[in-house]
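Of the protein chains in this complex, all but one are displayed in their positions.
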Amino acid sequence: MKHRPTELDAATSPAKRAAGGAGDEWRTALTCIEPNKILVRGYPLDEIMGRLTFGEAIYLLLVGEVPSPGMGRLMEALLVSFIDHGATPPSTLAARNTATTGAPLRACVAAGVLGFGRYHGGDIESCMQFLDSGLALVREGVGLRDAAERIVQKYLNSHEVPPGFGHRFHTRDPRAARLFQMALELEVEADHIQMIRAVDLFLHSHPDEHGRTPPVNIDGAIAAVCGDLGIPPTIADALFIISRVPGIAAHADEERQRQQPMRQIDPKDHRYDGPSARRLPERRK
Amino acid sequence: MKHRPTELDAATSPAKRAAGGAGDEWRTALTCIEPNKILVRGYPLDEIMGRLTFGEAIYLLLVGEVPSPGMGRLMEALLVSFIDHGATPPSTLAARNTATTGAPLRACVAAGVLGFGRYHGGDIESCMQFLDSGLALVREGVGLRDAAERIVQKYLNSHEVPPGFGHRFHTRDPRAARLFQMALELEVEADHIQMIRAVDLFLHSHPDEHGRTPPVNIDGAIAAVCGDLGIPPTIADALFIISRVPGIAAHADEERQRQQPMRQIDPKDHRYDGPSARRLPERRK
Amino acid sequence: MKHRPTELDAATSPAKRAAGGAGDEWRTALTCIEPNKILVRGYPLDEIMGRLTFGEAIYLLLVGEVPSPGMGRLMEALLVSFIDHGATPPSTLAARNTATTGAPLRACVAAGVLGFGRYHGGDIESCMQFLDSGLALVREGVGLRDAAERIVQKYLNSHEVPPGFGHRFHTRDPRAARLFQMALELEVEADHIQMIRAVDLFLHSHPDEHGRTPPVNIDGAIAAVCGDLGIPPTIADALFIISRVPGIAAHADEERQRQQPMRQIDPKDHRYDGPSARRLPERRK
Partner (left out) sequence: MKHRPTELDAATSPAKRAAGGAGDEWRTALTCIEPNKILVRGYPLDEIMGRLTFGEAIYLLLVGEVPSPGMGRLMEALLVSFIDHGATPPSTLAARNTATTGAPLRACVAAGVLGFGRYHGGDIESCMQFLDSGLALVREGVGLRDAAERIVQKYLNSHEVPPGFGHRFHTRDPRAARLFQMALELEVEADHIQMIRAVDLFLHSHPDEHGRTPPVNIDGAIAAVCGDLGIPPTIADALFIISRVPGIAAHADEERQRQQPMRQIDPKDHRYDGPSARRLPERRK
């Protein structure tokens, strides 16, 4: 009878412990460490340094191969897109509340990371499944437009918004638009992105009773791009976390630099006092 | 009498809460969020996407300005250098042990991040102080060589190794060497790196009783580079965490993909089974 | 159209922030804090101190009322039952691995708590649902024995063990037996416990091909007891965490007191060197 794994599984009898041996070996294919040598997926780390960017190295480590230049550029943009979203996301507030107690930065980052869940950077899996359900219909011979209509229907019927779409604050999420534009330019766009465009088109032709249409949001854009990059949902999850950690760290650090310890943090009362809108230097365009 | 901040500080009386108002405002200079507009340190996020790499965007967010191309390349290499160090660091094992319980990726990452402490990516501050003590002597007119000898002396006397130096596994940390080489090539090398080189030279001329000399390690290299890049210790701390999160995530993901849940993880029993040593494609060199 | 909650929801426009007001009020029924006064579910904290035990206060805070003496005693036993299970559970190893890096106790505890998941103290909800499915049949008129047989059938068919049962290490979990015995003596035993006994009986009359029968484990016992105490699954989840935190803290503290920092922790290599089996003093029996 197959038993359910429980805490009792991880316990071993003294007899079993004494035996040990090669039967207990386990493997990792990520990084090889030997004296004076570090290989990441086979590539020497000191060779990667200076030749791959951090974004490309992230792809290599998580996926196993060096990305093509086009895929690498899209990865950078994807990682940049979610890097921060101000002081009000609950995960950022969890980090600031931890920082105000004097906790070290790593504790603030850990607290912030724990706030990525079902509603917050965790929609990737359901969005990827949503798009895949449409692509399954397409493979059966249904046209793209009809497939989009079919998978959206159940959400429209229950007056819900499909995963990857949302509109409380941004009516046009600038990050999603930019990501799709780059996917097109870099010729990475494939069936997942085409499916989400088709859903977007369909929703635009069926606005709700207030005349509003939910736009594609960054979760949806990332899900579609990851689908076309062949990045599985669990890795896409990792990319969300990796992307937002700098933002969480920056807020925790700013909290400690600018504020009194043990203050009561009311998100409603904050204002932005950073630089006004400015453009990147010419050489960067 | 100035009171010590305690939990009681964060409590507010009902009266105080009712008042509220502009006197309670607090500020953030990081990211401005308005409908359809996201500015990171003043730059539109959709403009940064595709024009700054993730590494450059991290620098911008944490430090406040776009890095020069040379500084940007050094930042990438710095972030790549600490991206992973195999399955045996305690932080990585904390993440794998969390993954084997079926916990979601974010919990595994949080558990791993909490293991960055005094001995583990936390030597930055003490190393920066160590180098700064030497540079203070130099500013007073002491020669570089003599300053290096003076600040090392107390460690030699107590048979200890100065911060930023270590030798248990690697006798020559390939990551530190590469970082210094790049700092030189990119003309970023300045007084902190020169100080740590001087300490390194001095230690080499004073091997211990077994003829061994502790090499500069990655903590020391990163501390010196950050010193010369004008990056304060708290931000350097953040860079360690940001760099290692992909590694922690990759191990947690691999644990879940390849292993049974609730297994007993013995670090001694693991072997590397990833790709053999390989070189980057020509176009990357 | 009902929208999906996303990070964008937690952002508020400047206009909305300026408005504020009573419409934004939210409530808590747990603890009232006023100058020199602390009420926990209405009872003054300094009155509870010395008159309710910690276990009874936990019940009061989580459930909302002071438990009867019998329920209180069962709560104590439930909380004691899961207090620790040695050094090998992955959550405890996550805590020890965090401790070896020099991280403060709260970080070690947090890392350990994150390891309570699907397989590890997280079976409560599925076990409660399993028992409730049987009790639903009973309410429809099916006899207890037949109801037990029916809900177990699908697990037997797929050679799986029902939630709340497991046998890798203990063939008779002493904690489960004791908890049921006390429930009987304290006259708290009701339909959930009766259902799990019925399932246990049925499994005993249908051993697997090796003649083995999975015993009720502590997850199942706690689920059944909570069911009969009227404690909902989310609160039962909380009890697991509350119970195990002392164990996690004790292991983290012991790791730091007895071991070198940054050691490689192999669970296979540990031995118990604490007191031999001993009995409580007479006055305690």
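So that you can tell them apart, the chains are marked A, B and C in the order they are listed, and the count of residues begins at 1 in each.
The rule is short, and it goes like this: a residue touches a chain if its C-beta (ideal position, glycine included) is under 8 Å from a C-beta of that chain, and two chains touch if they have at least 3 such contacts.
What you see is a predicted model; the values in this text were computed from it and never measured.
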Next item on the list: Specify the residue from the set C:Leu62, C:Leu203 or C:Cys226 that touches the hidden chain.
Entry: C:Leu62
Next item on the list: Please pick, from C:Gly50, C:Gly141 or C:Gly211, the residue that touches the omitted chain in the full complex.
Entry: C:Gly50
Item checked: Contact footprint on subunit A, counting only the chain that is left out -> 11, 13-14, 20, 33-35, 88, 90-91, 93-95, 97-98, 100-104, 107-108, 110-111, 114-120, 122, 261-262, 264-269
Check: At which residues does subunit C meet the chain that is not included here?
Finding: 5-7, 9-12, 20, 24-33, 35-55, 57-58, 61-62, 66, 73, 75-77, 79-81, 83-88, 100, 104-107, 109-111, 113-114, 116-117, 169-175, 177-179, 182, 234-235, 237-238, 241-243, 245-247, 249-251, 253-254, 256-266, 269-281, 284-285
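Methods note: only the chains that are shown with their structure count from here on.
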Check: Taking each chain's centre as the average of its Cα atoms, which chain lies closest to the overall Cα centroid?
Finding: A
Note to self: Report the chain whose CA-based centre is farthest from the CA-based centre of subunit C.
What the structure shows: B
Next item on the list: Find the geometric centre of each of subunit B and subunit C from their Cα atoms only, then give the gap between the two centres in Å, rounded to an integer.
Entry: 38
Item checked: Rounded Å distance between subunit A and subunit B, as computed from the means of their C-alpha atoms -> 22
Next item on the list: Provide the C-alpha centroid distance between subunit A and subunit C, rounded to the nearest whole angstrom.
Entry: 32
Check: What are the residue numbers in subunit B that touch two or more other chains?
Finding: 11, 20, 33, 35, 88, 100, 107, 110-111, 114, 116-117, 261-262, 264-266, 269
